[in-house]
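Note that this complex is displayed minus one protein chain, with the remaining chains in position.
We just call them A, B and C in the order they show up, numbering each chain from 1.
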Amino acid sequence: MALKCDVQYRKGDTWSKLTKVGVTGVRKPVVVRREGIGGALNGALNCSIDIFVDLPADQKGSHLSRNVEVLSDIVEESIREPVTGLEDMACGMCRKLLVHHEYARTASVAIEAEYFRESRTPLGRGTLEMYRLLAGGTAVRGGGVRKTIGAEVIGMTACPCAQQTVSEMTGADGTAVMSHNQRNVCTALLTMDEGIDVEADDIIDMIQGAFSSPTYELLKRDDEGQVVINAHANPKFVEDVVRSVLEAVVERYAGLPGDVEITVKSESEESIHKHDAFAERTASLGELREEYRRRPSQ
Amino acid sequence: MALKCDVQYRKGDTWSKLTKVGVTGVRKPVVVRREGIGGALNGALNCSIDIFVDLPADQKGSHLSRNVEVLSDIVEESIREPVTGLEDMACGMCRKLLVHHEYARTASVAIEAEYFRESRTPLGRGTLEMYRLLAGGTAVRGGGVRKTIGAEVIGMTACPCAQQTVSEMTGADGTAVMSHNQRNVCTALLTMDEGIDVEADDIIDMIQGAFSSPTYELLKRDDEGQVVINAHANPKFVEDVVRSVLEAVVERYAGLPGDVEITVKSESEESIHKHDAFAERTASLGELREEYRRRPSQ
Amino acid sequence: MALKCDVQYRKGDTWSKLTKVGVTGVRKPVVVRREGIGGALNGALNCSIDIFVDLPADQKGSHLSRNVEVLSDIVEESIREPVTGLEDMACGMCRKLLVHHEYARTASVAIEAEYFRESRTPLGRGTLEMYRLLAGGTAVRGGGVRKTIGAEVIGMTACPCAQQTVSEMTGADGTAVMSHNQRNVCTALLTMDEGIDVEADDIIDMIQGAFSSPTYELLKRDDEGQVVINAHANPKFVEDVVRSVLEAVVERYAGLPGDVEITVKSESEESIHKHDAFAERTASLGELREEYRRRPSQ
Partner (left out) sequence: MALKCDVQYRKGDTWSKLTKVGVTGVRKPVVVRREGIGGALNGALNCSIDIFVDLPADQKGSHLSRNVEVLSDIVEESIREPVTGLEDMACGMCRKLLVHHEYARTASVAIEAEYFRESRTPLGRGTLEMYRLLAGGTAVRGGGVRKTIGAEVIGMTACPCAQQTVSEMTGADGTAVMSHNQRNVCTALLTMDEGIDVEADDIIDMIQGAFSSPTYELLKRDDEGQVVINAHANPKFVEDVVRSVLEAVVERYAGLPGDVEITVKSESEESIHKHDAFAERTASLGELREEYRRRPSQ
């Protein structure tokens, strides 16, 4: 029996377009192979994937199973032919989505994955740290494909203001004075034309360099002391974390076009409060460059 | 001792503006009194509040404690003089934020609160149902204040496509054929000039009317059967839920200006899948009206 | 039509008892009035409630709607006649559950609610802080009813070990040396016969006194400095937080019977790691007293 369930195609009783229709939270392991990243451990990344297309005003429904089908095909291919990056996979999916949803004008994909990478403590011991990769793509029918590359990194901030206050209250010397410090979660995303290549590993490095100190799974006594000393020698507001990432982005990506879009967020789980502190910047690389050019001479 | 910690005001070593700096997840009970809503139970709403201003390029930090101070003042006042709505409170806070952060050009506040309201089952029994109120405000220095009113409501959808497929596979009659059904979470937000009044209760009603069926805390046997029958007599995709809310908004708010911004989202926790289905529309009321005007004659 | 759906009573095809059958995450506002606690703000507590009975081997199903019915009756009554405490409400529900589930041998109820209470910063300014009340009851048919009272409180810990290490590494004086510090979530639960009265406010006080420092929603500069100074003058491991609560419990509740059961947990969201540190003790008050009696002379 050929099932001809065509409910989704039914016409005549709808009038409003929909911006995004799709599936969220599809879990899949994706085999990635990229020069310079990962080892045995990063053979397959466990991904959580959102997949959307838009829907014209006169069509009742989107064929959601096609979204998962496009994904499954690509994931299956990745076992034989690993993808070169989650953002490349996202772009490839967007292109296929526009083929399979012949009524759609736009397609978008967003991917999150845990990612483990070796790191080194201040005193040089090796550790394995967890990061979250963020990747995506958007396609417009008849237009280009844009990709998004980013990461979420957990680090540590020590508060510059409390440090100065304590210094005034106790008369202690400023460079090693106690302050409140806490976990900070910082996210940076770059969106650009598909042809441009940016390494997620570089983004992780830029974020990690923006904290008062990176954090580590395993710290022996002397390393633990050193992390505390480093963090207090380098106190940072959430504002400072965002700005440090912005500066690293402007300086590192001098060759990228001005229409690269950048979002950087930093959230501190304040140890002295029950709520969090938050800072964010969204801008084009062109805007940031203009601000940077006008920065006060050092 | 007068503490002169002026770290935040320090100039000279920053160059990038920040879009949003503030605090997130501040928990406060707020006493709301509004004609027609709530009873004894809604005297105080437990709110989770995010508060932001922007930051100019040459200022090191934002004074985050002022955000909580503005909030605490308004909450304390609400005990003596209840606020008329969370969105009004958000707008009032935005205005005060621009006074207290003299360097800021924009301010924004977002509020979430659990809200209980009486409802009636299909067979007329009273129940008490939980909703989530969403409210907010944004202010631009020297410009106007916009407010946001909305709600998140949990309901039920039954799938029209699976119903038709089962009908074809079993030969059963279409109006009472089984299908998969599941929890659906639908959110609608309206953003408009401060002077306009929209009732959150109306938004809840519009969302509730858009599901295959509302859901209820307490259902005796016959009511449970009736909910199942109602849902299957009224099958809905996530797309349909969003469109039903859009239609209710266009028809109810004929008097509102075209620049009211609308976001409607519907997410179904698919019973047959481990992932969710999702649909969203963002548009101005003007755009929606234009689409509605061109709808096929019924 | 009298619906005689008796599926739950169907006999003959089941053989295994079930330990707990019921509903979880039912949201209800409950009006509590108790001498000495709350003001206008705590008129109604937003509760999340789990309700269970056991099920004999030969009965197919439990009547889950009766659980919500028992709850709804008590909540409705609470509007006219406020409950004296969430734990009293839990015990009352357990008794009613055994009446309405005539086949059940045991009943249990667990309740969580946000709770706001005034506090004072180190320098004496008033703040409003959020806590989580935890309450419950269990009943055995023909036996007694036991109640559980507790709280989850967020505070701050500064690490004693990192402080000593930094002291050795920098040569700085030990009482005001920097360390890593972070949010700590501590929970204490006491379970006892129904006739005994224990105040949740006292449990909150005991937990709050066990941290390196309490935390506050609103801290002006000098208070922020003082919190940092206090926390570092009072460094605590997760182990210390649990033990401080245990000591407060033993000393305060000298009059309570030895069969009161105590669970205390402390979890630190370590600022220097991406994972948390955790400590827990479960014991009877009798066991704790015996350990306390044998403590080293001070």
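Just so it is clear, a residue touches a chain if its C-beta (ideal position, glycine included) is under 8 Å from a C-beta of that chain, and two chains touch if they have at least 3 such contacts.
All of these numbers come straight from a predicted model, not from anything done at the bench.
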Omitted-chain contact residue, chosen from B:Thr165, B:Asn234 or B:Ser284: B:Thr165
Contact residue for the chain not shown (choose from B:Trp15, B:Tyr216 or B:Tyr253): B:Tyr216
Contact residue for the chain not shown (choose from B:Leu86, B:Met156 or B:Ile203): B:Met156
Chain not shown: contacting residue from C:Thr138, C:Thr165, C:Gln208 or C:Gln226: C:Thr165
In chain A, positions touching the absent partner: 1, 3, 5, 26-29, 31, 40-44, 46, 65, 68-69, 72, 75, 79, 114, 116, 127-128, 130, 217-222, 224-225
Missing-chain contacts mapped onto chain B: 129-130, 154, 156, 161-162, 165-166, 168-170, 172, 176-183, 213, 215-217, 219, 221-222, 224-229, 231-232, 269-275
Residues from chain C at the interface with the omitted partner, ascending: 1, 3-5, 7-8, 11-27, 50, 52, 55, 57-58, 60-62, 64, 68, 160-161, 164-165, 168-169, 237-240, 242-243, 246-247, 267, 273-283, 288, 291-292, 294-296, 298
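Assume only the chains that are shown with their structure count from here on.
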Approximate Å spacing (C-alpha centroids) for the pair chain B, chain C: 31
Multi-partner residues of chain C (each touching 2 or more other chains): 130, 217, 219, 221-222, 224-225
